[in-house]
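Please read the structure below before turning to the comments.
Removed: one protein chain of the complex. Kept in place: all other protein chains.
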Amino acid sequence: MQRYSGFSLVKHALSHHENWQRHWRNPTPKKRYDVIIVGGGGHGLATAYYLAKEFGVTNVAVVEKGWLGGGNTARNTTIVRSNYLWDEAAQLYNHSLDLWKGLSQDLNYNVMFSQRGVLNLAHTLQDMRDVQRRVNANRLNGIDSEVVTPEQIKEIEPALDTSKRARYPIMGASWQKSAGVARHDAVAWGFARGADALGVDLLQNTEVTGFKIRDGQIHGVHTNRGDIEAQTVGCVAAGNSGVLAKMAGIKLPLESHPLQALVSEPLKPILNTVTMSNHVHGYVSQSDKGDLVIGAGIDGYLGYGQRGSYPTIEHTLQAIVEMFPMFSRVRMNRQWGGIVDTCPDACPILSKTQVKGLYFNCGWGTGGFKATPGSGHVFAASLAKGEMHPIAAPFSIDRFHTGALIDEHGAAGVAH
Amino acid sequence: MTQSNRLNQGGRIDRSRRLSFTFNGQQYMGFAGDTLASALLANGVDIVNRSFKYSRPRGITAAGPEEPNAIVQLGASEAAQVPNVRATQQALYDGLVARGTNGWPNVQRDVMSWVGKLGGGFMPPGFYYKTFMAPASMWMTYEKFIRKGAGLGRAPTEADPDIYDHFNQHCDVLVIGAGPAGLAAALSAARAGARVILCDEQEEMGGSLLDSREAIDGAPASAWAEQVVSELAGLANVTLLPRTTANGYHDHNFVTLHERRTEHLADTAAGAGREGEVRARLHRVRAGRVVLASGSHERPLVYANNDVPGNLVAGAISVYIRRYGVVPGQRLVLSTNNDHAYRAALDWQEAGREVVAVVDSRAKPDGDLVKQARDAGIRVITGSAVMEATGSQRVSGAKVVAIDTERFVVTGKVETLECDTIASSGGYSPVVHLASHTGKRPQWRDDLLGFVPGEFKGMHVAGGAHGVYALGEALADGAGVGAEAARAAGFKEAAAIAVPDVAVRHESPISALYQVPHEKPPLRAPKQFVDLQNDVTAAAVELATREGFESIEHVKRYTALGFGTDQGKLGNINGMAIAARCLNRSIPEVGTTVFRPNYTPVSFGAIVGRHCRELFDPERYTALHQWHVENGAEFEDVGQWKRPWYFPQKRRAGGQERLETMHEAVARECLAVRRGVGILDASTLGKIDIQGPDAREFLGRVYTNKWAKLAPGRVRYGLMCKDDGMLMDDGTTSCLAENHFLMTTTTGGAAGVLEWLELWHQTEWPELQVYFNSVTDHWATMTVTGPDARKLMSEVTDIDLDREQFKFMDWKEGKVAGVPARVFRISFTGELAFEINVQANYAMHVWKALFAHGEKYDLTPYGTETMHVLRAEKGLIIAGQDTDGSVTPEDLGMHWAVGYDKPFSWIGQRALTRPDTAREDRKQLVGLKPKDPKVVLEEGAQIVLDPEQKIPMTMMGHVTSSYYSPVLESGFALAVLKGGRNRMGETVYLPMSDGSVHQAEVVSTVFIDPKGERQNV
Amino acid sequence: MFHIFCPYCQEYREEEEFHPSGQAHIERPAEPASVSDEAWGDYLFLRDNPRGIHHEMWVHRLGCRKFFNITRDTASYEILETYRMGEQPSITAASAEVRREQGVQTADGGWQTVGARPENSRLNEETPS
């Protein structure tokens, strides 16, 4: 792999950039792999990367029906945090946050992980109770998290209206300083490049049309480019997981919903951090390019259309202007929608299935991006060893039968 | 400054109305009818901005929404700042103040340009992914500089002085665009009687007719436009919306239109003398049919140094000359691959300036316009193109060379023509943006060299928006499509208007040309810009494909192509064509990117409308709100309700008068209830009237406990679960008559519970005869509670209050303070309590009467905080505070309220026997008594058993409610704790963020009067 | 934003008046006590999640407060029909597939046919679309 550095940039500039190598190869599918990953988004690519790098499984194919990182990796609002309420979720996301911290260096690809911190605002007494509960739980789980006052909030993010004038004045917030944002596309490309360099075949424009299942054991996948064999298949297909599961005769408790987001025109730096409010329903950060990146709520109906309903956008901007009255004259440039696969308890599924060798990693809802490295790492470990990694184990499909849900609804609310 | 480029006549400006404006600190004059762009060009301002990556000087390139460079910061005062306004779309007004968004100290002499010049070579696409990685700790520092360099304009730092609103519009036919096709379509539909909305983004309706060289019915095209607009304006079924941009095309023909109401007149509505009016209005249009007549955008050619000021798209030249009387230069070279662009040369020459040459990439162009140019003595160089512009701050010349477009090479010797302006045209891109918002992919047409909108019903396309460019054809197309749309909307008789007479013009066909080949290979040639706003070059696109980015989405994202505020209106097709060339594919194989709303940026304020400030969210008030305000209540937001939180009173201490703290007020209120009598406004509780012979059966199915035997006159507490067994709401329900019940819900749960009942009734059990109606607002509810409650009540009511006649959990009807009332003996405080319901219109009378009589008992109003303390002392839960969607009735220790032997398997019952819900060690509700009575545990504090354990600690539960009890003279709390009921008497630990660890004893949830004697007196 | 024909109010209304309530035609087991934990979990949580035709329940929350059913394409968002509670859809994934094969367009570009039963066909006549 061609190493990237400031020095390499200078070197290539002298040769008019004519000698840069491809980020990844464009290989022809082999007949057989040790592991097939279905889905070339961030999570799938991370899984492949860690399989090869950490667990020595390099005979791996990532099968992607479109282009790499073209799903929610390309459409999210790039927030990375780990201040989840329940122990199981907190461990998973904090494992991920730990990996984020060295990711650029590990991948030799700058994913621009910017630890700008995240504020989760509280506007009511119940919000404050929830904030305190979460912060206390986070602390005892080893996650940096603190309760901050309106005065402290004003110092962290001066653009916020912390006055009593607001319809729902800010009473406090939780503050995770180590949280932040990252450059979403770069995460997919970095993992892809890293996996490719370790021998993983990244098969784009390759659509899985069925599974080869015999005697309850997976034997491979049918694709539009022919059959590919493997005894271990991990599906990491986000919004399309339900469609894949159906092909394998499995039902998953998933619903795919539109989740919308929008950006303003690029502005000179005005925001320091990520601000989220479940109560007034909106969240915002500023990208390195200067856009205000704004998240909306999930739309309530099923939707694969990569768009949602306009009132959701209206409500979101109302919330933003309520929190930041000075943004009223700022202009919205573009809106879009992703397809998020949501679970009834707002937590993912990382699980074996009744088909031996067939695993699913899905149901990340609105929280997938931040989990990318952690999800990939524990899923890779599970695929490599045939046993679910201890961090992944609580996220089994079984929980919907036993009732052992990990209900992050209260903690997650609108925003991620 | 004089308007050196302004013609003495011509154009649609009003030379009698002079407007003064300031750009980059310099004062200029323009005329009414100018855009900021036309006024700047009139004044000979070449450089309007600096580019964002390389800091190269940039001038005005286009005349409409596709303009990538002339992005300005608008506003004379801080509060009126608007970032990123396109000068081509901003009407000039007197006193306008604007500046370029980049460039320091100014756009003429920009320090950063040296960085761009020297460092540009080290900034290929994606360079930031490849560096700034070492040392890792430095990234946040690197990023600070990256961020400073990015961004265009800046946000104001003060709140917006203007307001905005929404109009909900409905129409049969919405016509988007008032050019020839749109006007004809609107007229056809309007004459048929359809409700028509016609919108156009420009200051004036007419579109291309306003700068056309052609005649309609023997008169200037603009005259026809004026005549049609005036006819439409006179029709009652037509709404004309000039200055209105269709920005988003959403599902089922819902379209958002942004109308500029005062922003074309002044910085603020007040500044325009239109106080109280809106700056912009967003029309939310539900259209029966949509006619998309949005025209096309001209594509520039991609050649070296095509960003130097003085490079314009050809059509813009005609617009500036014919509409604004501005010629943006002296000597023109036109580079084109089509006939239509020749207009620019003809207009230029007629304006009295020199056309150096027309360079046409086609071998033998012979259309009428080409002939006209030749006849006018203009030099036409065929089979060639402008390969490179010379000059740095303004074009000084054009390097022209013969090219082979098939092989993508230059074939001849370079000739340099001296000029100050290069116009280019690579063809026309239909404006397909809106049509693709709903997810319909545009289709490539080889004959047009452009994408046309994908088809879907409900939408009709007319004119240039699907490649019907010739004037006569566009008019006929519009007329027919307008009639077709009206017919589809139900106006069966609609017919196309008679198409006016337009001379047919012979055109030679366009030939494909996007990037002009250069002598040097693309990576070594001077920069050939594809996306001017994002500084994306042809070399960048080529490099991206070399690095393995083969999907157009990857190319876009790696290079930032099309991500600017112009959303690639000029650059996208060129970028795709270059990517296609590099990948050796065709353009349709490379695909297109999907456009998203907005078509052009829309201020947040316009989208928010009136839903801001005090109208952001409704404030709901009870009938007693006035009293609460007048008596100094502090309020708590509970849902949308404003509920009194506590009533601080004045205290005298040391001769000083001050208000009580919340702690003091709550202690006083609590003691008043425990020792005397207090009163609470409980009107916000949800109240549902339930009538019907099966009401009782229904209650038995939705509540966990039994309802079969509840007699009229009695009240019962009930728990409501979801079918997963988790508590969702609770409240009391009273039997008013055999088939008539009144259910109460939590304040926040009111609407949800009613819908829940309806859901089950309408979907699962429609056979049950029962009706549910909300009476939350109809009744006001006042709770009189405390040992003296009966004494007070006896003074104001005719109801027999004897404890044997009127038992705990009974209700009675009678008069209170002369007003008919239902009184319920239910208690949420543990004290003797009467809950009085009267029709809300009479609530204030009753409330005041209670206070008149209550004075001698020191009747004390209390708020939600005291209510919480009192109920927690009794171990009574608040759904949503002590529960969180993961708590069953058993977890709460409410086995007594669960009827396992009811005949019908009520909602939630089955789930309670699942392995996890049946576990012994689930979190259970317990009381906590801090070892130190002065300690009030933090709500949300986590409970551990081993305070010495290293992080991560094993958390056993958390505090759900915690208060100081003035009666117990101690802090106390409710908590959920794993296996809590088996831990009575154990000590648990609560590690706090300041490092301290609180100790508490696990106790019963009932802290006061465990036998319930006090409420039952 | 959807334009939804309320089969009770018998006219099109804006989506803002409605609220989606999940998959339609989910039946609560008649004898909950006799079904397995698995079956109960499936009833609670398992839902169809098709890319394509989906039958879903909506409630006219700010209008007539009635629940009703919609057959909608989750990819195109086209509403193919709306029908009252207790009625069955006339368009299903299977029937749409047949129609597609026969070259008949199942969806009319965001325009809905209304009424799932023949006796409701009059509704089609009342609403020009």
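Assorted remarks:
Should a chain be cited, it is by its letter among A, B and C, assigned in written order, with residues numbered from 1 in that chain.
We adopt the following convention: a contact is a pair of C-beta atoms (placed from the backbone, for glycine too) under 8 Å apart; a residue touches a chain by one contact, two chains touch by 3 or more.
The definition used in the following text is that contacts and distances are computed from a predicted model.
Its record in UniProt calls the unshown chain "Sarcosine oxidase subunit gamma", which is the match among "Branched-chain amino acid transport system permease protein", "Nitrogen regulatory protein P-II", "Sarcosine oxidase subunit gamma" or "NADH-quinone oxidoreductase subunit L". The chain we do not see here touches B, C in the full complex. The chain not shown here is touched by just one of B:G95, B:G273 or B:P618, and that residue is B:P618.
Considering B:G352, B:P712, B:P903 or B:G1012, the position touching the chain not shown turns out to be B:P712 (whole complex). Of the listed positions B:N106, B:T131, B:Q169 or B:N631, the one in contact with the omitted chain in the full complex is B:Q169.
Among B:G95, B:G352, B:P820 or B:P903, only B:P820 touches the chain that is left out of the view.
When the whole complex is considered, the residue among B:R610, B:H663 or B:R981 that touches the unshown chain is B:R610. Annotation: of B:Q769, B:S794, B:T913 or B:S993, B:Q769 touches the absent chain (contact as defined above). Looking at subunit C, the residues touching the absent chain are 8-11, 13-14, 16-17, 62-66. The chain not displayed touches subunit B at residues 165-170, 195, 276-278, 284, 286, 610-611, 614-615, 617-623, 625-626, 641, 684, 689, 691-693, 712-713, 736-740, 769, 771, 773-780, 798-800, 811-815, 817-820, 822, 838-845.
In this section, only the chains that are shown with their structure count from here on.
Chain contacts here are complete: no pair of chains fails to touch.
If you average the CA atoms of subunit B and of subunit C, the two centres end up 28 Å from each other.
Inter-chain spacing, taken between the CA centroids of subunit A and subunit C, is 32 Å. Computed centre separation for the pair subunit A/subunit B is 22 angstrom, with centres defined by C-alpha atoms.
Shared contact sites, meaning residues of subunit C that touch two or more other chains, fall at 1-2, 37, 40-41, 44, 76-77.
Shared contact sites, meaning residues of subunit B that touch two or more other chains, fall at 250-251, 254, 438-439, 724, 911, 914-915. Residues of subunit A that touch subunit B in their complex: 4-6, 8-10, 12-13, 16-18, 20-26, 66-68, 70, 74, 87, 91, 102, 104-105, 108-115, 123-126, 128-137, 139-142, 146-147, 159, 166-168, 183, 185-186, 189-190, 204, 264-270, 280, 286, 288-290, 305-307, 309-310, 313-314, 317-318, 320-322, 325-336, 399, 401-405, 407, 409-410. In the complex of the two chains, the subunit B residues touching subunit C come out as 250-254, 286, 288, 438-439, 456-459, 489-490, 723-724, 755, 758-759, 762-764, 766, 905, 909-911, 914-915.
Subunit B contributes residues 52, 80-84, 121-122, 124, 127-134, 136, 139-140, 143, 146-148, 150-160, 162, 164, 248, 250-251, 254, 256, 284, 437-439, 523-524, 539, 543, 546-551, 553-554, 557-558, 560, 563, 565, 567, 594, 596-598, 601-605, 607-609, 611-614, 616-617, 619, 636-638, 724-725, 880-881, 884-886, 911, 914-917, 938-942, 944, 951-953, 955, 958, 960, 991-993 to its touches with subunit A in the complex.
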